[in-house]
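Just one protein chain is left out here, and the rest sit where they should.
Read from first to last, the chains carry the letters A and B; within each, the first residue is number 1.
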């Protein structure tokens, strides 16, 4: 954990979706910070605005209907909400990257896995075609994909859910981002695989000194991996603090209810 | 909702309403008997051209028949053929698609192979062959255009059913003991109906044009029945000197077909599940 200036700072962010049926205020004044080398967990149930907030950090919400009536998203002090689309594209992947719940919808089903990683490498680092291919295999190796040479030649549907998520992580990391946003990265995975992916994220975070923002609904996952936690409900931050603070002395009733509702395995013997 | 919001679709609906009114109330609306020949007034130009008169607002044809009246009466055949063909093809195609998609296996393979073979045939050529065999006539034209059109319905319904039948609510219905027939009627058909409506609009437009083509070739409905197609065929000889004989039925045909297609697009937007959810 570090105490210097945050890599990512969101200040009083508002996100609206202007739909035909009327405006929806998805995010209503959210502030949070993520520091290099730490994992920040953003916790909430469906409709809490957690995903809209994190998609906003990459300006990935479709605009329109999405609009940002207020707030700032500061990456190293630069306000992303003030950047034109062209500059944003340089920021995405390079400074800040994101992985999603379902890797199948984020990977191109018609492209070999290795090519997809190499593609990102060429775009971000201007690597040569042959160099990128070699680098891609190394990247797959780094995220713990066994037999990366073989896997690089396969298509996404030939991989298991866990391996696909590893590929996603590899593509997210090739730009060496300072912030990695992981939106429910293990929700679609089996528990044993979830454990491996969480371990991998922690290891990569330590090695590269990234800030990891983990969006999840699972307080068990938070307790296992996060340093600090932000609890969201109905578009607002209702509680934030270190994991120990929030879990042991929750200030808000909502947090207490959430903790109480979380199914936990009781020791039986 | 989407249909109303879309101004173009609204205009298209207006044109269609006009068409229906024209077809239903032809005798009241037409200024003249469409078959009445006035050889002295043959090839009179429209009212606004030099030599035209208000007695024949859109002029007369080579036999002195009133073009406006003929265009109005012609809408009857067009509408009948279009809707009749779409209805016939829709029912046959939907049943085949539903059965093939839900049952799978050999009935599916046979039906779809048959559909492929028919698709490989130019449909107008097939229509020509059948009309040649059955003889011309209004109902034969409907039959022929219905038969050549079923494949599109069957394919769309089948592919929809293939995805619908693995939905949880179909599994649930099966687990509950609902019979296959009821599942098709209750769970599958209502969910493919919007798609059917979309194809139907395209098919109606195509059938109207196809009827015109057949009539143009002299293989459609009997000579004495007024249709836009036969008017086009008659008028093409005079295109250089008396353009109005062919242009007005042509215009009516184009407008109708365009209006139906636009309505179809709007319907597809409504059928979209996201729009459906409002």
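Basically, a residue touches a chain if its C-beta (ideal position, glycine included) is under 8 Å from a C-beta of that chain, and two chains touch if they have at least 3 such contacts.
Quick note on the criterion: contacts and distances are computed from a predicted model.
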UniProt protein name of the chain not shown, from "Fe-S cluster assembly protein SufB", "Spore coat protein JC", "NADH-quinone oxidoreductase subunit L" or "ABC transporter ATP-binding protein": "ABC transporter ATP-binding protein"
Chains in view touching the one left out: A, B
Which of A:108, A:203 or A:252 contacts the chain that the document leaves out: A:203
Candidates B:76, B:187 or B:268 - the one touching the absent chain: B:187
Among B:178, B:197, B:217 or B:247, residue touching the chain not depicted: B:178
In chain B, positions touching the absent partner: 167-169, 171-179, 182, 186-187, 190-191, 273, 276-277
Positions on chain A contacted by the hidden chain, ascending: 1, 37-38, 45-46, 161, 190-195, 198-199, 202-203, 206, 217-227, 243-244, 247, 257-259, 261-269
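To be clear about the criterion, only the chains that are shown with their structure count from here on.
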Distance from the mean Cα position of chain B to that of chain A, given in whole angstrom: 53
